[in-house]
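Only one protein chain is missing from this complex, and each of the others stays in its spot.
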Amino acid sequence: MEITARSLADLLNGEIDGNPDAIVNTIAKIEEGKQGALAFLANPQYTKFLYSTQASIVLVNKGFVPEKEVNTTLIKVENAYEAFAKILEFYQNSIPRKVGIHSQAYVDETAEIGKDVYIGPFAVVDKNAKIGEGTIIYSHVYIGENAEIGKNSTLHSGVKIYNHCIVGNYCHLHSGVVVGSDGFGFAQTTGQNRKKVPQIGNVIIENNVEIGANTTIDRATMGSTIIREGVKLDNLIQIAHNVEIGENTVIASQSGVSGSTKIGKNCMIGGQVGIIGHISIADDVKIAAQSGIGKSIAKTGEIIQGSPAFDIRDYQKSYVLYKNLPKLNERILFLENELKRLNEKNI
Amino acid sequence: MEITARSLADLLNGEIDGNPDAIVNTIAKIEEGKQGALAFLANPQYTKFLYSTQASIVLVNKGFVPEKEVNTTLIKVENAYEAFAKILEFYQNSIPRKVGIHSQAYVDETAEIGKDVYIGPFAVVDKNAKIGEGTIIYSHVYIGENAEIGKNSTLHSGVKIYNHCIVGNYCHLHSGVVVGSDGFGFAQTTGQNRKKVPQIGNVIIENNVEIGANTTIDRATMGSTIIREGVKLDNLIQIAHNVEIGENTVIASQSGVSGSTKIGKNCMIGGQVGIIGHISIADDVKIAAQSGIGKSIAKTGEIIQGSPAFDIRDYQKSYVLYKNLPKLNERILFLENELKRLNEKNI
Partner (left out) sequence: MEITARSLADLLNGEIDGNPDAIVNTIAKIEEGKQGALAFLANPQYTKFLYSTQASIVLVNKGFVPEKEVNTTLIKVENAYEAFAKILEFYQNSIPRKVGIHSQAYVDETAEIGKDVYIGPFAVVDKNAKIGEGTIIYSHVYIGENAEIGKNSTLHSGVKIYNHCIVGNYCHLHSGVVVGSDGFGFAQTTGQNRKKVPQIGNVIIENNVEIGANTTIDRATMGSTIIREGVKLDNLIQIAHNVEIGENTVIASQSGVSGSTKIGKNCMIGGQVGIIGHISIADDVKIAAQSGIGKSIAKTGEIIQGSPAFDIRDYQKSYVLYKNLPKLNERILFLENELKRLNEKNI
């Protein structure tokens, strides 16, 4: 597939600065660009690569003005990152999609399967489960009894959906994702013995949710664990029973949310963050990586860090002094000695 | 399924305060209770919901006395949480259990399968493996050669048990659990090359153990990695080779225990805790979430926090001062200035 700068500019509603006949046939990062490749520049930190890249065409933001000579053809667009993503998507969509039920899949006769669904080898769709039209189910996926998967979603190889759980439309669940495992609930009985509390709720995942590889989402004890529309979860995240995560919230890898906690909309939570159970977190909150959240956050838009976490600027001020504790200690020692000297003198 | 307050009180050996003819047909949390639902109240933090709940019947502890008017029927029982769990269990047990070997499972002819076992589609039971009576093996489970699973255990879809590993009775292993993967052992040879040390031991999981989704337990280099009776492991936990976890110890999500460490009985370990290898931890120890344990804990019942961890009260005192380090620094600055002034005055 070859395309010229002129056609690209038309497609992206952009403006050419350079050779309109430049041709590309592949896609690359600006720092790895070779002849025939299309790249993009959005993050100013990467501007330096523009002057040395071998890429034939580079998408840049409208306002961008190069400071040195450039050997590549620029196309100026409203939003270079987004335009590039559009091209990537176009590129990816050119791959033919899979359709049909593989002869070695197991689909229970009571299951309802929509139009244009793909079900791969050794996938299981159990009793009364429903799969919406256009959804792609790869090999080794398990869809439990009465579970429902919406339209145009993709479940990669090995995803496990326990019974009665619900996944929306346009979702991506990566390999090893577990949805609906039992919440971690035990009642202490005699002595130290613990009795399992049956977990009879489910998990509801709304539309446009992406869930990374090997992330686990426990079912509710009663009611539902809920992942709202547009949420993006990275790999190896733990979401406990009865948690609710608000619309468009993004959580980075290896973070964990304990039971019954409610997280607001549009939050951004870094990697390896731990959040205690039974609290609520306001909308638009940002949490730095490796933080520990031990109590509710009521203020919209708060930015916090630490374990337990507090205001990120205060945390960072404290941390600078933490690094300098040996100096602080020496200053106190000096003061102690000075005072001793003064006292002796003053006797 | 409908049941009256009177029948419930009989069943639970409880005392009715309200309408003995109140009827319930479902189960809910007290804060989400609707007409026809049974709820419970055990945690005093939830007492406020009792006065507004729409649930028709609420189980409460014997000693509980409402402070305001209550519109629901109360049943007073010895332990409201436990009684509720009993009802939940009853509810769950009313679901018919699966039995039989699915035609698309692979069970080696040398495997021994007990009575009333269920083996789902695409499950593998390899050479000389043994499955005890009443055990449920969901789809995509792998039971390696010579592995043994006890009676009445449940292995959810996608559990992997490597060869020679042993799982006891009444265990629950959730999807994605890996038991018996190789320990992380390498011998440094010439230069930086590392040679894999064969891992010829196994894993032994005793009775009544629950293991959360995607948790991994490595086999011993030699001998056994041992998970003792009644242990509860949450999701995404790492247990390294030759670790031993004592009876009834509970570990929350995303914690990790390094090689050859021995943990005592009845310990409670929070989420995202890291424990170094080759140490031992006494019984009844409690470790706060996100702590790092760098040396043995000899004292029974110790409660610790931090990375590295120390006494939890001392940790929290230090942390309060950590938050106030900028103020501490100002106080030192003030002292330095004062001293300078005094010194100048005293010359």
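Going in written order, the chains are labelled A and B, and every chain counts its residues from 1.
To be clear about the criterion, a contact is a pair of C-beta atoms (placed from the backbone, for glycine too) under 8 Å apart; a residue touches a chain by one contact, two chains touch by 3 or more.
Source: prediction; values computed, not measured.
Note on the undisplayed chain: of the listed residues B:A240, B:I263 or B:A282, the one touching it is B:A240.
Among A:N128, A:N266, A:S280 or A:S296, only A:N266 touches the chain left out of the display. Note on the undisplayed chain: of the listed residues A:N13, A:Q35, A:N71 or A:Q104, the one touching it is A:Q104.
Residue in contact with the omitted chain (choice from B:G14, B:G176, B:G230 or B:G270): B:G176. Taking the complete complex into account, residues 106, 122, 124, 140, 142, 144, 158, 160, 162, 176, 178, 181-182, 184, 186-187, 189, 192-198, 200, 214, 216, 218, 221-223, 236, 238, 240, 242, 254, 256, 258, 272, 274, 276, 278, 292, 307-308, 310, 314, 317-318, 321-322, 328, 331-332, 335, 338-339, 342, 345 of subunit B touch the chain not shown.
Interface with the hidden chain, as seen from subunit A, comprises residues 27-29, 32, 45, 79, 81-82, 85, 88-89, 91-92, 102, 104, 120-122, 138-140, 156-158, 172, 174-176, 208, 210, 212-214, 230, 232, 234-236, 247-248, 250, 252-254, 265-266, 271-272, 289-290, 319, 322-326, 328-329, 332, 335-336, 339, 342-343, 346.
One rule holds for everything that comes next: only the chains that are shown with their structure count from here on.
Between subunit A and subunit B, the centres computed from C-alpha atoms are 25 Å apart.
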